[in-house]
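Remarks on the structure that follows.
Selected chains from the complex are presented in situ; the others are not included.
Labels run A, B and C following the written order; every chain starts at residue 1.
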Amino acid sequence: MQKSKAFVGVIGAGDCSEEVGKLAEEVGEKIAEAGAILVCGGLGGVMEAASRGAKRKGGITVGVLPGIEKADANPYIDYPIVTGLGEGRNLLVVRNSDVLIAFPGEFGTLSEIAFALKLGKSVVGLSTWNISDEIIRATNAQQAVDIALQAGKNPETEP
Amino acid sequence: MQKSKAFVGVIGAGDCSEEVGKLAEEVGEKIAEAGAILVCGGLGGVMEAASRGAKRKGGITVGVLPGIEKADANPYIDYPIVTGLGEGRNLLVVRNSDVLIAFPGEFGTLSEIAFALKLGKSVVGLSTWNISDEIIRATNAQQAVDIALQAGKNPETEP
Amino acid sequence: MQKSKAFVGVIGAGDCSEEVGKLAEEVGEKIAEAGAILVCGGLGGVMEAASRGAKRKGGITVGVLPGIEKADANPYIDYPIVTGLGEGRNLLVVRNSDVLIAFPGEFGTLSEIAFALKLGKSVVGLSTWNISDEIIRATNAQQAVDIALQAGKNPETEP
């Protein structure tokens, strides 16, 4: 049963620099290596880079899409979940994540951070919006994933 | 990539008779044997029976839940997708299905059949609501799944 | 405070015959004359005819729209509520109605009837889907509105 695994959300811009993309890819790899499931918004930029990293290491990826077409998902999404909610899908990305890792992003990413903190979920930040001391700062991919899995740990995710 | 597989929705009552449950379980088995992914509302009755059948044959199950707790999913759901939309999740079950197999159910099932037909998706009926000639009637599990996979066939699901 | 008034939902096809439109308009008039608020999906056909009737008699109309543009509302909607939920707005039409009057319609209307009955709300039918004995049949506009206001009566709507 996959549902006993941790669901780690990765949020960030749909367009990103090569540097941020490299970091997101590394985070995706670490999530997969840890045996966790990667949840994201299913589109490009940070979402695609992280998904690519996860698939390279044999991980599983879930993409929660704003539209109603599975084909909108990036090529590294195993399970495209369509919503038809537009920006409202951001809340579903958060609700489906046990914990989130936030990359640089625009206002969509900010809405996700806000919802995560509102819902009491841990957010690990990698150079993201600096809007709350509740965001746990990390400086590299391994550290971000380690913190996330520790923070998101609950009875379901215990070994 | 799982997303190239057909996503077959199974809809029906959250409480069901032993007879209906047995049929749903068989449908789940056939969906798994065909290599398709089972999508459902993630709860009990028809949803649980079909999921159990799918898992017995090594299939993959996605449960789109009305609430926000993954733990609400029945024990046979691999990927519980929480929505927090209440009955609104019925539309997401339909949107995430390429084709649907409908069992006996109450008004929730009826809303899903209505949405499916509204969105132009094929619905295969096994003793379900008799409300439209557009519902394709089947009389056993194998036939229902065969019809569904044929009806739901599209470029992504071609061999 | 308008909220102490009964909110009467009117559901039916976005395209309708002249005869159905005339009946919907009359229902809208009766809703307004009774001092209730008309709730609908905000678009054409039955929705527009009923809204036109309500406004002719000085009533108030709320249109719960599938899209995000207020301009999509028909000209007789006072309060266009945009949702961006697509067909998911059907559930919000139901949730915002204390009671519903159902006209002939397609599968969208059927989904609304299904949700209404699922949520335990009274549905008065005027030549609509004949899918349940729980739908209270009416044969003319005055009777439909009388039954609806009686059925939807609750502490908030008592004089």
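Just so it is clear, a residue touches a chain if its C-beta (ideal position, glycine included) is under 8 Å from a C-beta of that chain, and two chains touch if they have at least 3 such contacts.
All figures in this text were calculated on a predicted structure; none of them were measured in a lab.
Chemist: Please give the number of copies in the complete assembly; 3 of them are in place here.
Modeler: Assembly-level count of identical protein chains is 4.
The working rule: only the chains that are shown with their structure count from here on.
Chemist: Report the inter-chain centroid distance for subunit B and subunit C in whole angstrom, where each centroid is the mean of the CA atoms.
Modeler: It comes to 31 Å between the two C-alpha centres.
Chemist: Report the inter-chain centroid distance for subunit A and subunit B in whole angstrom, where each centroid is the mean of the CA atoms.
Modeler: 28
Chemist: State, to the nearest whole Å, the distance from the C-alpha centre of subunit A to the C-alpha centre of subunit C.
Modeler: 41
Chemist: Touching two or more other chains, which residues of subunit C qualify?
Modeler: 85-88
Chemist: Using the touch definition up top, name the residues of subunit B that touch subunit C in the complex.
Modeler: Those residues of subunit B that touch subunit C are 85-88, 91, 106-108, 110-111, 114-115, 117-119, 129, 131-132.
Chemist: Which stretch or stretches of subunit A touch subunit C in the complex?
Modeler: Per the stated touch rule, the residues are 68, 84-88.
Chemist: State the interface residues of subunit B toward subunit A in the complex, per the touch definition above.
Modeler: Touch residues, subunit B against subunit A: 1-3, 7, 62, 64, 68, 70-71, 73, 75, 77-84, 91-92, 95-96, 156.
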